[in-house]
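Note that this complex is displayed minus one protein chain, with the remaining chains in position.
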Amino acid sequence: MIPNIVLQLKGLNKSFGGLLAVKNVDLLVNESSISGLIGINGAGKTTLMNCISGIYRADSGSLDVMGVSCLNWSPHDIARLGVGRTFQIPRVFKRINLIDNVMVPALNDNTDNKTLYERATECLDKVKLYDLRHNNAEELSGGQQKLLELARIMMFNPKIILLDEPFAGVNPTLCRLMIERIKEMREEGKSFLLVSHDLTSIYQLSDHIYVLNQGQVISEGNVDYVKNDPEVIEAYLGNA
Amino acid sequence: MNTILLLNGLVGGVIFGAIYALIGCSLNVLCGVLRVVNFAHGEFIIAGSFLSYVLLTLFGLHPILSLPIVTIAFFLIGFGLYYLLIPRLAKSDEPETSSFLLMFGVSLMMIAAMMWIFEADIRAVEFSFDPINVSLLVIQDAYGEGRDGRVIVPTARLVALGINALLIIVLTYFLYRTLTGKAIRAAIMNREAIQIVGINIHSLSASAFGLAAALAGITGVVLAFVVPSIDPNGGQDISLIGFIIIVLGGLGHPVGALIAGILFGLVEQIATVFLPQAAAQMLGFIILIIVIFVRPQGLMGRMTLR
Partner (left out) sequence: MAKLGTKKPDDFSKEISAQRLKSSLWYAIITVLILSCFLVPLQDGNLSFMFSLMMWVTLATGINFIAGFTGYMPFGYVAFYGIGTYVTAILVKVLGVSEYLAVPAAGLSGILLALLFAPTLRLNGIFFAIVSLSLAVVCQRLMSLLPEEITGGSHGLNLGVATDRTHGYYAMLIIMFVALVSASWLGRSRLGKALKAIRDDPDAADAMGIHVSRVRLYAWIMSAFFAALAGGAQAWFTGALDPITAFDVLITAKTVIYAMAGGLGTIIGPVVGTVTLVWIDEIVWQQFPVLNNFLLGLIITLLILFMPRGVVGSLMQRFPHLRKYIM
């Protein structure tokens, strides 16, 4: 059975002034899978993420989310197509409590308050933040805020989730929890594009990996292939 | 005959424009470096006028001579106020709005203090130059046979213009040629980066605050030359004009404020020739609103504050 393509980029380019940050990138993510995106600092990973979520308008190429071409769409239109996103520095709603934080994506739904509350607390429960549900988001540690972002994404229920450095600064126990949840969500049919420096987690999770260097995809394939690809090794260790 | 009025308006425009330019520049230094929107700026200016008034009435010191005293006094006050007020502000949820409110509180206190000291009367700084007026242009028979039209300027205003021009030149030199000035401009452009290269952002910011306060004080003295009556409640209108200028010129851009100030002065003074006073004032605000929507970075700005 041919898997559905949830996200597809073809020939994506983005430059800032004279600097070509993303160069001719082809990338695709299938349904129910996790694609990793790795590369050294400055390779263009976050820029690419921003292009996909609409924060940056790419210069050229094509961007398709579930078959819908959305190259120059605004962030909220792209989000509404079913693209969720977390950020390197967590963007939680600081002065409201965790339950309300998680409820935000579903405020417009036609559900009654009870269902809304139960779904929200369930999401919090899954990331083990249930006991802190009445605390304000600003009272959480950085790692906990990342978990909160994850819970919020769960509530948002998108088809594809862009995770930007979800493990950075998070302690190993919480990391394991996140990895479990991500795997669960994959089983439920969600897709992920995961940017991380934590190669261990990426290798654990990814079905497919893209390696970015100087804005270009220099290698792609499954974990073993990428691990042993001489080009990748050189990019990470050598004279870029 | 209208030409005379127009020319008068033009001259007035340049004179007021130079003052506005100075107001805008000093406000910009604060806004750019500290991201502090100084609502109390008008009150600082009025305080400057009052200080020169006091020096004149108590010590007979000619306003021009009071300039150095005002400069130093206000620099120190500004420098001190920085450390008193600003570091705490940086930790708040919304530094810009908070700074606006904070300085509003300061302005209320300053107005109250000045009202208490000087009472609600409008004071006049009494001194004069000799000759009192200078005739810039004479148009013969403009009002009919034997009645010439004159474009007259009070000497005090010309002196004010001269001081202003000098200040603007010195300020521009300072900002663009000296190390501290360049540091200040760099801080405006990128607050984080400048700390990375080892500059103590606190002492630089305090100096910037001091500089802005000193400029405000000087502007106050010069203002007294142009409009010899000092009204303790007049600060708010001045602050508002200041905001219009810095937005028009581009938030944080010193030269932008200069240009915008002069342009605004010209537009305002010429408008008063044709329109009633209240309408001319409204014109300024309407221009502001249009500019913010059409070109929020103003004439020369790169910064949109966030």
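For clarity, chains are labelled A and B in written order, and residue numbers in each chain start from 1.
One rule holds for everything that comes next: a residue touches a chain if its C-beta (ideal position, glycine included) is under 8 Å from a C-beta of that chain, and two chains touch if they have at least 3 such contacts.
The shown structure was predicted, so the numbers you read here are calculated from the model rather than taken from an experiment.
Touching the missing chain, out of B:L65, B:M115, B:I132 or B:A193, is residue B:M115.
Only one of the listed residues, A:E118, A:E188 or A:E231, touches the absent chain: A:E118.
Think of the hidden chain as still there; on chain A it touches residues 53, 75-76, 79-80, 85, 91-97, 100-101, 103-105, 107-108, 114, 117-118, 121-122, 125-126, 128, 130-131, 134-136, 139, 152, 156, 173. Seen from chain B, the chain kept out of the figure touches residues 37, 85, 88-89, 92-94, 96-98, 100-102, 104-113, 115-116, 236, 240, 243-244, 247, 251, 276, 278-279, 281-282, 285-286, 288-289, 292-293, 296, 304-306.
Definition applied: only the chains that are shown with their structure count from here on.
Each chain gets a centre from the mean of its Cα atoms; for chain A and chain B, those two points are 50 Å apart.
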